[in-house]
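Certain chains of the assembly are absent from this excerpt, and the rest are unmoved.
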């Protein structure tokens, strides 16, 4: 089901201190049992579970296996920077987000209006995604593909403020 | 501990069909119990656990809580595109990866030699990271900061080939 | 009222030496009493007031409180460089000037045809201005947003020639 | 005296509701008598004066005559976009801010690291500023001059949030 990991909007709803502590624990290890997190934070396991479930449901956190694309057989991941016709930003971003090979979409200020990441198996797969999937979206002014040659760091442990 | 989530190199070691099935299950839900995955794949829980532990240890997968930076109090995430002096690529990328606020570093072909992502609390935090952390690294020819205005999609479910 | 601080055209009408002296005094301190300016320039207060009123009415000078956007709760000011379709420059500039969040519009030679400044409260506000206000203007070829991270100087004391 | 209109840093100190109301009044008309502002806000003139003086002293607001450069005999104003060597941002920005003809300096994210505005009398004056003033600053990687051809809007009335 796509809808859970794709959101247009921004979840600035209130996150309290306990939420932050639970999120931080999950950033360090997504599989840590809720009972153990509860003991560390001195709250019942049921509370941790309830809070975690709600944070997941609201899209504040996803607990997932983040895999190396190469290991999964996807040898050609790439960033694509888009320039979008003025006034079509949200619509284009939404349609880009609906492409299966697109794993990441963010609206940006600067040279590009949208930066997204695609995970493809090889050059032909990448060309097919560019030609067929992006090619059918109205309102894209230009695309610039930046092939990813090697991952050096991918960290999800930035704590909280 | 930084070393587990930061790797210079590429783990192309052999991943068999069972590994891929386990990775795929974790991509869908990082907290799914190994017993349940075992039942679905018709292998003992112990085998799933052993395989998963080895895949995590080798850096093929991280099971983590991927959080919304805004929810954690980081209102100013940004991409930074780097051009690096020829011959200093790996050294610069390694030093960039060692910066705490940097969550993502990838070597790319095209306009930039390195694209990284930083997660900062506000503009002053971003300026401090650019000035102090990046500013002390030799061999950076230029940086171009692309402030992230809104996340539209962040998915980790690309399956396997 | 918008019309007074928005002008299409250029007021090259004659400014004499006394006008310049009064303008220079107001550049140093916008609240200096006209009587005091009159004493320094050895003309009657009434003359200073009459001249100042006319210079303000003609748009040669605005006496205003120039505030720090951050202090006013606007945390995301930005420059936007526009490229405009040939032949639509004045029309586009006029419509951009009519946007409330736009504080500054100037026609330029070089990479951009128009440079303007917007003062927004946060990223979502900035996206709304880009999408709705700029998005409804015909004839914009591209926009490039340059987020302002910190003000270092803002001076209005350049005297005269 | 330069120091008052040039500040490195950011005045995020607390501004209360009364401060905002006074700032807003000054944005509309910098010469409005404090007594009149006091009557409108239902506080004594002395309080308004005290608050305004403190806001001015802290650099939160400048009450100035903002003049048309052309009227003052400066026919060649320009924006200059700077790219700065990594690690020299604050130092370069500070030295640029110390140049007399520079009226505006802001640190930015994107194509340029610093955007500033210079107000010059003619092309030769502009060349002299570029060659002598900017030319003596170490750490500038490149400058790109965007001559201003016509002012279309300059507004200081953005209210508060």
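Every chain is named by a letter (A, B, C and D) in the order it is written, and numbering of its residues begins at 1.
The criterion applied here is as follows: a residue touches a chain if its C-beta (ideal position, glycine included) is under 8 Å from a C-beta of that chain, and two chains touch if they have at least 3 such contacts.
Please read all numbers here as calculations on a predicted model, not as lab measurements.
Chemist: Which total copy number does the whole complex reach if 4 copies are given here?
Modeler: Number of sequence copies in the full complex, not just those placed: 8.
We take it that only the chains that are shown with their structure count from here on.
Chemist: What is the distance in Å between the mean C-alpha positions of chain A and chain D?
Modeler: So the centroids are 39 Å from each other.
Chemist: Residue numbers in chain A touching 2 or more other chains?
Modeler: 10, 107, 109-111
Chemist: Does the chain-touch network form a line, ring, star, complete graph or other?
Modeler: Per interface graph, the chains form a complete graph.
Chemist: Residue numbers of chain B touching chain D in their complex, please.
Modeler: For this pair, the touching residues of chain B are 78, 124, 126-127, 130-131, 134-137, 140, 142-147.
Chemist: Which chain D residues qualify as touching chain C in the complex?
Modeler: 2, 5-8, 10-12, 15, 20, 23, 25-31, 59-74, 79, 93-94, 96-97, 100-112, 114-116, 119, 121, 144-161
Chemist: Would you tell me which residues of chain A are touching chain D in their complex?
Modeler: My answer: residues 109-111.
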